[in-house]
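Every protein chain of the complex appears in place save one, which is left out.
Per-chain numbering from 1; labels A and B assigned in written order.
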Amino acid sequence: MHQLLPYIPAFPILGFLVLSLFGRKLSKPVIATIGAGTVCLSALITIILGFSFLQTEPPGGVYDQLLWSWFSVGNLSVDIDLRVDALTLVFIFIITFVGALIHIYSAFFMWHDGDYARFFASMNLFVCSMLLLVMADNLVLMYLGWEGVGLCSYLLIGFWYEVPSNCRAANKAFLITRIGDTALLIGLFLLFKEVGTLNISGILHQAPDQFATGSSNIVLITILLLAGGMGKSAQLPLQTWLPDAMAGPSPVSALIHAATMVTAGVYLIARMHVLFQLSPVTMVIIAIIGALTLFVAGCSALAQTDIKRILAYSTISQIGYMFLALGVGAWSAAIFHFFTHAFFKALLFLAAGVVIEALHHEHNIFMMGGLRKRMPVVFITFLAGAAALSALPLVSAGFFSKDAILWYSFSAANGNPLLWLMALAGAFITALYTTRLMLVVFWGETRTPVHRQPGQGMVIPLVVLAFLSVTAGFIEWPHNMLHLTLFSAHVQKVLPETLLKTTLPSESLFQLIAALVTLAGVFLGYILYYGKPGIRWQQSPALAGIREFLFGGWKFDQLYNFLFVKPFVFITRINKSDVIDKMYNGIAQAGLRLNSWFSVSQNGSLRLYIVGVLAGILFIITLQLLL
Amino acid sequence: MVITRFHPVHALLYLAVSFLSVGMIFLSLGAPFVAALEVIVYAGAIIVLFIFVVMMLNLGRETAHQEKEWLKPKVWLLPSALVLVLLAEMIILLFTDSKQPMQVAVVDPRKLALSLYGEYIIAVELTGFLLMAGIVGAAHIGKHMHTPMHRFLQNGHGEKEKAKQTRPPEPVSNEQTVLHDR
């Protein structure tokens, strides 16, 4: 089966090459066929691969395919080596399968766009890079994919580059993730220096012998890796780019900024879990960052009015959950949440894309309303996604994964009631803003007429994703309900089992609390927003201030503006005339000045020179005489 | 008198007188060999060389006239004053030194020759190099005269080319005399 591995990323890259080279000459149906078809083929291969993996497990639980040696310098040898184990399988399944659905969707969504080929070329390149990222057997190749997805993200955020704000958003995303990427790169260098290899399996095998638990080296390395993950996954200090990244087309937001790329950080940490386990400090940091992020981003989502920004903040928040799970050591729960989140968040974005398209590119949810009757299919699918997002008990996939995270944040060995409370608050807020979103958009009176209904090609992916959003959770049940743990059994071939505390309260109680909190959130949202959306918020000035604060994403942008941009601009302004250069220029100018003085004396008059010599002699003899 | 003449030939005659008198001083200082050399080389060869050049450049009355114009008091006053100061200072230096009387002793050529080819052999060799360089340099500079090597030459060459070509042998013969004299 492992012979099939190269074809998974090969098809998208083929599509990318064809589209980018000949894209202008091809007709739109051909472009759509190539763009979506290649990814669909990849998805097909992945599914075949997955089945064979699940039926007869390969030796060592790994499909490994060495393609060729990339370069070999000294004791560093980097191969193009693809490797699929249980963890990677989950990721490539999501990437190709959700990717294929989104490609089909965008084939119709982008139909009227002028740059059809460029869009699909970028999307295909993205899929390929993302696949490389997760399938790479060594960190260099992974970094290639890592940078590749960053590039595609930049290209696609700035897809409509005629609008300056889109370009700014693209730049912002690129620059902020670059901070993380740089940290990641330094981390990789350090890792290579310490371990002497960049092969993932090699590192994972050698690391426990190489590093003492909690030694400063491993802490430094893991923190750097974490910083890389934080940049990509939009976690707390570096999260500001993601809401702006919604400037791209909706399918891009769905694929890159919800389902796949932003979870690269989660993948990285899960992949390097051996290292992270050696550094408890970093684990705690991850958990805290995750908890803070999910809370902060959730609050911001409450105040947004742009439908895509709400979803963006909710994405940040949900990735915060994943980080929290990773931080407390609930590896499989994190991956499981990634799994379900990919479905429902892609669904939500695609549905939002349909809504926006139908309403003449109207992003403001308060200009929507009453869509329940007029776009029933979208309504139902959106409802499925929203239910999963807010983790409605039992009927949604999100419940199972989020509940697992909530449970582990309390019960796992490094879990903490405080983390649990944060996560619980996050769950409440999530339910609240999801309800708000649903009520404002789909209930109430019509504010913008529906411009056109989505076509079949856009509806089918929605329906498939909605189906999965509801059912994907059923493959993993909480321990106390049903002994069906397909997912964690699968993932735990690679990832260690979650360590639990020895004495635990009843899990059922916690599930009940979580479910009640979620329902309370929904209920509160219902009270607040049913009928007269958004009115109460504007009435009181204090609340309006809070709302303003949250609307700006806790003013992180302003904070960074103040902390980094302003000083830089200030320094630049000071340095406009180049302080350092001034010194050198000064030397040069002094030289020139002296030159101009002395060259007056070099007038070619021989006698003047002799007078100079004479004066010198006279001076010396006079000195001799006087002293 | 040398430096104040306007006519180069006059100046050269005075120069010869000066050289001869310096030669007499040498004789009185007990250096007969050097005195002889002074007369032969300076008063002989070098003066002849100058005269050849003056002849070839055809420096005649108009040159003297020109010199007269150039030699205005304001031209020579300042340098002369400076040099006078220098002179005064040097004389003061001379007479502030120790004042032991000196006996003039004749240094015979034999002693001179021993010293020259004994301890100063390297310097003699170097002088040989210098003279060789002088020969080659003079020959080279003289040789290029007939080729139009400079834009200034373009309009002014022709009638004096013959004279130029005869120029090179003279320094050579001169150097040889110097060498022979030594």
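Definition applied: contacts are C-beta pairs under 8 Å (C-beta built on N, C-alpha and C of every residue); 3 or more make two chains touch, one makes a residue touch a chain.
Throughout what follows, contacts and distances are computed from a predicted model.
Remark: of the listed names "Formate dehydrogenase subunit gamma", "ABC transporter ATP-binding protein", "non-specific serine/threonine protein kinase" or "NADH-quinone oxidoreductase subunit K", the one matching the undisplayed chain in UniProt is "NADH-quinone oxidoreductase subunit K". Among the chains on display, the ones the left-out chain touches in the entire complex are A, B. Residues 598-599, 602-607, 610-611, 614 of chain A touch the missing chain (whole complex, contact as defined above). By the touch definition given at the top, chain B reaches the unshown chain through residues 2-3, 8, 11-12, 15, 18-19, 22, 25-26, 28-31, 33-34, 37-38, 41-42, 45-46, 49-50, 52-54, 56-57, 59, 63, 66-67, 70-71, 75-76, 79-80, 82-84, 86-87, 90-91, 94-95, 99, 101-105, 107, 111-112, 114-116, 120, 123, 127, 130-131, 133-135, 137-138, 141-142, 144-145, 150, 152-153, 156-157, 160, 164, 167-168, 170-171, 174-175, 178, 182.
The rule we apply is simple: only the chains that are shown with their structure count from here on.
Listing the residues of chain A that touch chain B in their complex gives 607, 611, 614-615, 617-618, 621-622, 624-625. Note for the complex: chain B touches chain A at residues 79, 82-83, 85-86, 89-90, 92-93.
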